[in-house]
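Here is chain A:
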Amino acid sequence: MASIELRNVRKSFGMVDVIKGVDLEVRKGEFMVFVGPSGCGKSTLLRLISGLEDITSGDMLFDGKLVNALAPSKRGIAMVFQSYALYPHMTVYENMAFGLTLEKGHAKEEIRQRVEKAADMLQIRQYLDRLPKQLSGGQRQRVAIGRAITRDPKVFLFDEPLSNLDAALRVATRIEIAKLHEEMNQVTMIYVTHDQVEAMTLADRICVLRDGLVEQVGTPMELYERPDSIFVAGFIGSPKMNFIAGDKAEKYGCATLGIRGEHMDIKNDGLWEGTVIHTENLGADSYVYLDMGQEEPVVVRLDGAVTYQSGTVLKVSPQDERIHRFDAAGKPIR
Partner candidate 1 sequence: MTLNKMLVAMLTSVTLVAGAAQAAELSIVSGDTGNGLEFLRGQLDKFEASTGHKVTIVPMPSSTTDQFGQYKLWLAAGNTDIDVYQTDVIWAPQLADQFLDLTDAAKDVVGQHFPSIIESQTVNGKLVALPAFTDAPALYYRKDLLEKYGKSVPKTWTELTATAKEVMDAERAAGNAEMWGFVFQGNAYEGLTCDALEWVKSYGGGQIVEADGSISINNPQAAKAIDLAASWIGTISPQGNLAYMEEESRGVWQLGNAVFHRNWPYAYSLGNGADSPIAGKFDVAPLPAGEGPDARSAATLGGWNVAVSKYSPDPEAAIQLALYLSSAEVQKERALNQSNLPTIQSLYDDADIAAKQPIIPSWKEIFQNAVPRPSAPTQVKYNEVSSLFWSAVHATLSGNGTAAQNLEGLEADLTDLKGSAW
Partner candidate 2 sequence: MTTETLASSTRVAAPKVKSELMQQRIRAARLFLIPMLVALAVVAGWPLLRSIYFSFTDASLSNLEAAQWVGFGNYLRWTVMESGAVRYRGLLVDPAWWNAVWNTVRFAFISVAFEAVLGMVVALVLNAEFKGRGIVRAAILIPWAIPTIVSARMWSWMLNDQFGILNDLGMRLGLLSQKVAWTATADTAMTAVLIVDIWKTTPFMALLILAGLQMIPKDIYEAAEIDGVHPVKQFFKITLPLVRPALMVAIIFRLLDALRIFDLIYVLTPNSSATKTMSVMARENLFDFDKFAYGSAMSTMLFTIIAVLTIVYIWLGQVRFDGGDR
């Protein structure tokens, strides 16, 4: 239950600047996702917020109060790590209770109740006496989340919590986290991932980071529909947005023309012509890869199962209202 404000926050490791001046506000109770390619500084930013890492310059405020130097345990945060980071020698119960036992003024009974309550929320009550090594990966991650819940934090930090899980578990746990957010709607959550699907499905707002700078902040739909840069446009959405340069772009008065695969139609009088390289048939929809003389093949998304023979020449047209135009600097022309 806290708002977080970052003012021109910078972080460098030795000679390397990792965060190069970030201004950001995370609202109370909001689910904020940091997303970006590896090395963009998203994990570092999360660790700066947690207090595990010192900020080199700038200010960080929790509820308007400066916390630059405050120890992590005093910030009212809880953190879930990619590798779960459970204490291997403690039982699930001890793992979850550890933080509370270290804080003064919690009676044993109170601790027990809080642990059990958290365990119930995550349906891990039957595992309380087990050691982490006796649990599966998904169970371990739930214990890690349970440990965070037990602390009753104001801010919940997730550092790529799903990347060690297999695909099916990832989806299930993702839903679990979404549910958690609904139940604990007073708690601010910050979630780091490199997977834009997680970002799109979980976030109230997404913060796209690139090279230590904030590229764009907004709701998933804002980012999808009105990307502030060619980078965001390419990062958000699957399949990736097609970028078309050259003559075809010039006709639309821009350096680069962006169009998503789902916003293109195959028509006999299509504007552009391309040769089918490959078709991916997913059942519900199909991706057709076309060679249009661009650097990368252009992907067209079609509903239903459609198959084209490789080498077939197709004509396609972009839906004009869905076109994104970018100048030479990669900024949108609106």
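Convention: a residue touches a chain if its C-beta (ideal position, glycine included) is under 8 Å from a C-beta of that chain, and two chains touch if they have at least 3 such contacts; residues count from 1.
Criterion applied: all candidates are chains of the complex that A comes from, given by their letters.
It should be emphasised that the depicted structure is a prediction, and the values quoted were computed from it without experimental measurement.
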| item | value |
| --- | --- |
| Of the listed candidates 1 or 2, the one touching chain A in this complex | 2 |
| Chain A to candidate 2 touching residues, read off their complex | 12-15, 38, 43-44, 47, 51-57, 68-72, 74, 82-83 |
